[in-house]
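Next up is a structure, given as structure tokens.
What you see is the complex with one protein chain gone and the rest in place.
Showing subunit A:
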Amino acid sequence: MAGKSKLLKVVLLGDGGVGKSSLMNRFVSNKFDAQSFHTIGVEFLNKDVEVDSEAYTMQIWDTAGQERFKSLRTPFYRGADCCLLTYAVDDLQSFKNLAMWKKEFLFYADIQDGNSFPFVVLGNKIDVENRLVPEEEAKAWCAANGGSPYFETSAKDSTNVDRAFKSAVQRLRELEDRMDIKPAHGNTVDLQKKSKSNPGCCG
């Protein structure tokens, strides 16, 4: 925080109980609290990172996953620089809901082109024994969704947590570079706007 670094807003999404808050706390303070509460409202933590020798402050936003609180959660999507879509490998439904989360995010963050937005997908609780979502299936989903990077994490034993969060920054840099190379990018906006204004979406 003390130095000069670029502020990145990162939104953590996923079903209730998949481990969003635990991942955030592991990443930011390297702690895992087995007695933690479920999230009510919105919380965020800042973390300074260095990616490719550039300094960033990641401002990580964590919300409650239940459908009921959607209207109080979605205003926080605006202005996000990247989004971590999270499920738990022992919770099939949470994996199936990834598409819903992505759609909700794109709609309320008002992002035209979902494929050039940096999503990273996290399969959490990799330490548990009764895994229900095969890694291949998750990877296939990512491939079909703009080739988002995929990480299997454990907030509990800290597997891959650091890498997953930092990869969000890398992904952002990557996609920004790509946009710089393609100056004609603006031409595609119209089309995407059309598809976005689909009224049924997430409404």
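The definition used in the following text is that a contact is a pair of C-beta atoms (placed from the backbone, for glycine too) under 8 Å apart; a residue touches a chain by one contact, two chains touch by 3 or more; residues count from 1.
Convention: contacts and distances are computed from a predicted model.
Between the listed names "Cytochrome c oxidase subunit", "Cystatin LXN-type domain-containing protein", "Pyruvate dehydrogenase E1 component subunit beta" or "TBC1 domain family member 15", the UniProt record for the complex's undisplayed chain reads "TBC1 domain family member 15". The omitted chain makes contact with just one of the residues A:Ser53, A:Ser71 or A:Asn130: A:Ser71.
Across A:Glu43, A:Asp127 or A:Asp162, the residue that sits in touch with the chain not pictured is A:Glu43. In the full complex, subunit A contacts the hidden chain through residues 1-2, 16-17, 29, 31-38, 40-44, 46, 59, 64, 66, 68-69, 71-72, 75, 93.
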